[in-house]
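Structure first, then comments.
Our next item is chain A:
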Amino acid sequence: MRDAGFPLLTFIIFTPLAGAVLVAVLPRRRPEVVRAVGYVATAATLGFVGYLLYAFDTSASGYQLVENHPWIDTLGVRYLVGVDGISLFMVALTALLFPIGLIASQTISERLKSYTMWMLVLESALLGVFLSLDLILFFVFFEIVLVPMYFIIAGWGHDRRVYAALKFYLYTALGSAFLLVGLLTLAFLHAQDHALTFDLRTLTVWAPGGLSDGTAKLLFLAFFAAFAVKVPLFPLHTWLPDAHTEAPTAGSVILAGVLLKMGTYGFLRFSLPLFPDASVFFAPMLLVLATIGIIYGAVVAAMQPNLKRLIAYSSVAHLGFVVLGIFALTTQGLEGGVFTMISHGLTTGALFLLVGFLYDRRHTFNISDFGGLWKAAPVFGGIFLAVAFASIGLPGFSGFVGEFLALIGTFIVHRPYAVISAVGVILAAVYLLWAYQRAFTGPADGENATLRDLKVRELTAVVPLLALSLFLGIYPKPVIDRVEPSVRRVICGVERGSDYKEPAVATRRAAVNRDDCAHMNTRELAGR
Partner candidate 1 sequence: MDARDLLDLVWIVPALPALGAAILLLFGRRLGEPKAGWLATGLMALSFAWSVVMLLALRNVTPRTHTVDLFTWFPTGGLQVKMGFLADPLSITFILFVTGVGTLIHVYSLGYMHGDGNFGRFFAFMNLFCASMLVLVLGSSFLVTFLGWEGVGLCSYLLVSFWFQRNSAAVAGKKAFVTTRVGDFGFMVAMFLIFSELGSLNYSAMNAGASKLAAGTATAIALLLFLGAVGKSAQFPLHVWLPDAMEGPTPVSALIHAATMVTAGVFLVARAHPFFEASGGSALTVVSIIGAATALLAATVALIQVDIKRVLAYSTISQLGFMFLALGVGAYAAAIFLVVAHAFYKASLFLGAGSVIHASDDNQDMRTMGGLRKYLPFTALGFIIAWLAISGVPPFAGFWAKDEVLSRAYFAGDYGVWIVGTAAALLTAFYMTRAVWLVFYGNERFEAVDAAEQPEKHGFSLESPTVPAYVPPKPARLTHPPHESPVTMTFPIVALAALAAVGGVLSLPFRSVEFLTQWLEPVFADAPKIDVTSFVAGSTLEGISVVFGLIGLYIAYRIYRQGIPSPEGDPLPERLGVAGRLFQHAYYFDEIIANLVRGPVYRFADWLNRGFDLGIIDGAVNGVATLVRDAGGRLRRVQTGLVRNYALGVVLGAVALLVFLAVRAG
Partner candidate 2 sequence: MTVEAVVFFVAAALALGGALGVVLARNPVHCALLLVVTLVAVAIFFLLQEAQLVAAVQIIVYAGAIVVLFLFVIMLLGVDREESLRDPIPYQRPAAVALGAILLGEIFVLAGRTWATGAPSVRGSVRGRVDGQNLGNVQRVARVLFTDFLWAFELTAVLLVIAVVGAVVLARRSGQRAQLDEHEQAIEEQITAAELSEAAEAEEEPVTP
Partner candidate 3 sequence: MSLAALDITPNYYLVVGALLFTIGAVGLLLRRNVLVMFMCVELMLNAANLTFVTFSRALNDIGGQVIVFFTLVVAAAEVAVGLAIIVAIFRRRRGATADDVRLLKG
């Protein structure tokens, strides 16, 4: 591991927060300064994350750049952060989407100061979620995320924002309530014979053997409640369309791009390592839900009259692929899941940006209000189409890599789910192209005929996402190489903790020579 020489992860987490504090003391009458601070803070974070990508040791499977300090001693809670291949790209995605979100927020002038503050707080919180290795610390970040997001939706959203924001808050808070009880139970059961700790690495070593079968299942379900709502898994998804539709553009981007990943990330980071046996036991249930989500999300998306709602439901389908991949419990599946998380962040983020830009021009999301936009705005139409195809999962774009891996990873262990889910690939084309056809093609009239094309600012926001999606679609290796060791660690942990054996075909020629799980010692399995 290359040593950063300074607490890099702490810098990453708290740079945006520092920006938020700075914004708080700025005068309200200087919006340009507020904006500048926002950009600088997010850009600096992105810079740190860039350095993190450089400093990250590709071959290591464990957590790197770990920082470990006591926080709440009486509970054994620690400020424990670290990064591995799985979280690395979640962090990168977060750091990337925030400056873009701010660019997209250029149109916001009302209460700009608080808006910028909430955005920065949100970024810190999200980065914290992905970097925490202490269960309580994770929960703290997991929970605090709700607050800025709530305010962003309720404060700068559209017509039904209050309802949507509240629904978002209550839904997800209810889920995480069970998570809290679950993780406390876990830690205290561990504490019967050991020192009380919430250190994920310690608990990962203990939990698979230390918990009784029934307890592990109950705890799995407690964790599941929180993560499934966040994902959101069918049938816990109804907060999502409302939240997305009512959120301001940047809010939707972050919501789709990063927030939803908290759930799937949680499955990967906590559910699988801590409760391997229960994970294997419940995997069919999750696969069923994921499969339903994929098909259901796509079908319902097709029926939406509102462009944003449509994309929201498409997220349900996409995240279904992620869950499918994760609970396939194969190397390809997990990597596909992780990759789809990244890819969905890029493409759906871009879609929301574009829809937001459309709203800026036409003040509506209704597909029926549009028509023939491509004519007046060729660049807009072209980029929208490209992003739509990226989202559909056309090979050559990142979406394909993720979905293909998730499906193939599922197929080798659970064929029916993969086959049914593959239908979702067709449906994705149906709903997006149908929407595109209705909004962008055909004859244009009225305002649609004079739509302004994308401006440079807007292009700066979208093009990086599209370009990255294209790049990762053609050359996903840099990501997969970094994800693979960590994914292998997770799978080996599951194998060690249950009767499950990953099919040989998934690993036969693994890139890492430590792929043979038998060679992984307990320390390595814990990610130390």
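Throughout what follows, contacts are C-beta pairs under 8 Å (C-beta built on N, C-alpha and C of every residue); 3 or more make two chains touch, one makes a residue touch a chain; residues count from 1.
Criterion applied: all candidates are chains of the complex that A comes from, given by their letters.
These figures come from a predicted structure and were not determined experimentally.
Chemist: Just to confirm the interface: in this complex, chain A touches which of 1, 2 or 3?
Modeler: My answer, from the options 1, 2 or 3, is 1.
Chemist: Taking the touch rule as given, give the residues of chain A at its contact with candidate 1 in the complex, in rising order.
Modeler: The contact residues of chain A facing candidate 1 are 167, 170-171, 235, 237-239, 296, 299-300, 302-304, 330-332, 335, 372, 374-375, 378, 382, 385, 389, 394-396, 400-401, 404-405, 407-408, 411-412, 415, 418-419, 422-423, 425-426, 429-430, 433-434, 436-437, 440-444, 474-477, 480-481, 484, 488, 503-511, 515.
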